[in-house]
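Incomplete set of chains, arranged as in the complex.
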Amino acid sequence: MSEHGSFGPDLAEVFGPSHADGGPDLVQLLTPEGERVHHPEFDHDFSAEELRGLYRDMVLTRRIDVEATALQRHGELGIWAQLLGQEAAQIGAGRALRPQDYVFPTYREHGVAYCKGVDPLRLLGLFRGVDQGGWDPAENNFGLYTIVIGAQTLHATGYAMGMQRDGVVGTGDPERDSAVIAHFGDGASSQGDVNEAFIFAASYNAPVVFFCQNNQWAISEPIERQTRIPLHKRALGFGFPGIRVDGNDVLATYAVTKAALQRAREGNGPSFVEAYTYRMGAHTTTDDPTRYRLNDELEHWKLKDPIERLKVYLRRNGLVDQEFFDDLDVEAKELGHHLREGCKALPDPKPLDQFGYVFSEMTDEIAAQRDEFAAYLASFEGSTTGGGH
Amino acid sequence: MTANQKITLAKGLNMGLRKAMEDDDKVLLMGEDVGKLGGVFRITDGLQKDFGEDRVIDSPLAESGIVGTAVGMALRGYRPVVEIQFDGFVYPAYDQIVCQVAKYTYRSQGKVKMPIVIRIPFGGGIGAVEHHSESPEAQFAHTPGLKVVACSNPVDGYWMIQQAIAHDDPVIFLEPKRQYHADKAELDESATPEPLFTSRVVRAGTDATVLAYGPTVKTALKCAEAAASEGRNLEVIDLRTLSPLDMAPVYESVRRTGRCVVTHEAHVNLGMGAELAARVTEECFYSLEAPVLRVGAFDTPYPPSRIEEEYLPDLDRVLDAVDRTFAF
């Protein structure tokens, strides 16, 4: 501290460093050991049905991820963004949504997509290279995957501002009141766009939940590069609350996200949820995390597996029987089959069709390019090589 | 029936925005100072007062934020009209424009429309400091998925802004700021406007074709007058649309005249003139008596305003180029 005046204590001392494992702020309802704990502010009475549902969702989400990873290995996908380890964060968030709520995902929100009713097969198109998002956002209120990191947080804020104008916020009618959830990663939090989204959302009190999966890494860069205090504190400076939840705890993530969404729907404005979790796999199937992180870390996080802890809890409390697991296994296998077969059957785009999607109606200019290209392609017809040379 | 008014470009745009907002309550205006102040050029004057703060939205000072939230609004079914305060301040929003606004329709295979209009006062000649006189049209026209238009006069301003707002694709709408309060023209609100994405012969001629848009249309017309006094009859085309280009009237003209000069305030290197020259040459190869010549700003940054008139294309430089095409 300088002798010339005090700036208060070091904030990293007050708040703890960015990576501090949990810390006093962490909202948790289910420990890694599968013990149900309670939180004074955020809790929820889960029925056995609900708990089994959340377990099932996580298992199926992991199955989607495992299948897609295998499909990539077999050359059926060009790349895949794995979510291994982030199932609780995504299912907790995804199940807290109502149909009228709208989701702005990154490229990794396969679990949320599943919760919103998007056929997981649709997610593969982008990674296979047959489309750039094969679902209709309006159908399930689930936006297209966004690859430019952070860009979607502004879309989310604008969409939420649209909801305000539509009179579907703070009406008191739960069927009507709506909110938006914006997903992004810890790395994305450094983008100007994300910070601008915070500013716009705060300024207009927009009904948006900024849901950040802090999976500790942005490819090879650790969370410390993006912030020196716990990330959820970022929200404070923008004038809205930030909460850190155990992102490997589906119950806590559900409870906190539900509360944040409800707050937004009621017209109380934005909030920031940091789901503290871990990317157990590689960044994508082309990444090699052994170049930048230690195996110890991974082992440490394996003990916090989101699926295992709920399984222990369900078992210990007699909420499931073998039949449940067997049925789920069958269901997962069917899902796997659906993905494997479906993926290979995804139709390749037709080169000439692409010209039609640039604008709402094809312009003459583009039509001319299409026609010229069609004529050019036709000129090879009958040739043995498919090409002139 | 009201009598025709004489209006400035600023007024034409203001009236056109008002009309668009009356016609469709999904139309919103967003930007810096567009509300109470009515924009630094007063183009949105009075609109917040009449349509409320929910429809004329003063935004935080962040261009990426403005365009990014407009994308979200469009996804929700609104038709946002964004004002960028000056041309040189559009770049913080460039990423949202080229990666999101331009691509969302394609990305969704046509399922999602992006009816966003991004209004940009553009061009120089107003004695301003740096970043207030840029001509960024090529940086947008090169991007598939964007449409780019430029108005040059009050009547076009009135109609084109309404057409752009009613259009389902994103439109970069360029307004020659130096013309905002310059000349007046008579507006007949009961007329049927030409379609948005069309070019227009604004002066028929036989000896050479001059292509212009936005602020240089006036220059080109003056140039044609001067040439006429020297016995040369120039045809002037106001391109109006920069992407897509409407080349039919251009080809038709150049095939007749055999000579073509393009003028814009943007840098010559990779400016619209490059594309126009390339296309005209390809299509009218055997009709050309001379290469297409380009008159634009030099390939140097926009200079201090004391020498901007020497930097921008003017009557003399355009005429010089016309002369040169005759020397071939």
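Per-chain numbering from 1; labels A and B assigned in written order.
Throughout what follows, contacts are C-beta pairs under 8 Å (C-beta built on N, C-alpha and C of every residue); 3 or more make two chains touch, one makes a residue touch a chain.
Computed from a predicted model, the values in this text were never measured in an experiment.
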{"item": "Chain copy counts across the complete structure file, not just the copies drawn", "value": "A x2, B x2"}
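We adopt the following convention: only the chains that are shown with their structure count from here on.
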{"item": "Rounded Å distance between subunit A and subunit B, as computed from the means of their C-alpha atoms", "value": "40"}
{"item": "Contact set on subunit B toward subunit A in their complex", "value": "28, 54, 59-60, 62, 64-65, 67-78, 80, 92, 95-96, 99-100, 104-113, 144-145, 147, 168-169, 197, 244-245"}
{"item": "Subunit B contact footprint on subunit A (complex, rising order)", "value": "104, 131-134, 136-138, 143-144, 148, 151, 153-166, 192-193, 196-197, 199-200, 203, 354, 356-361, 363-366"}
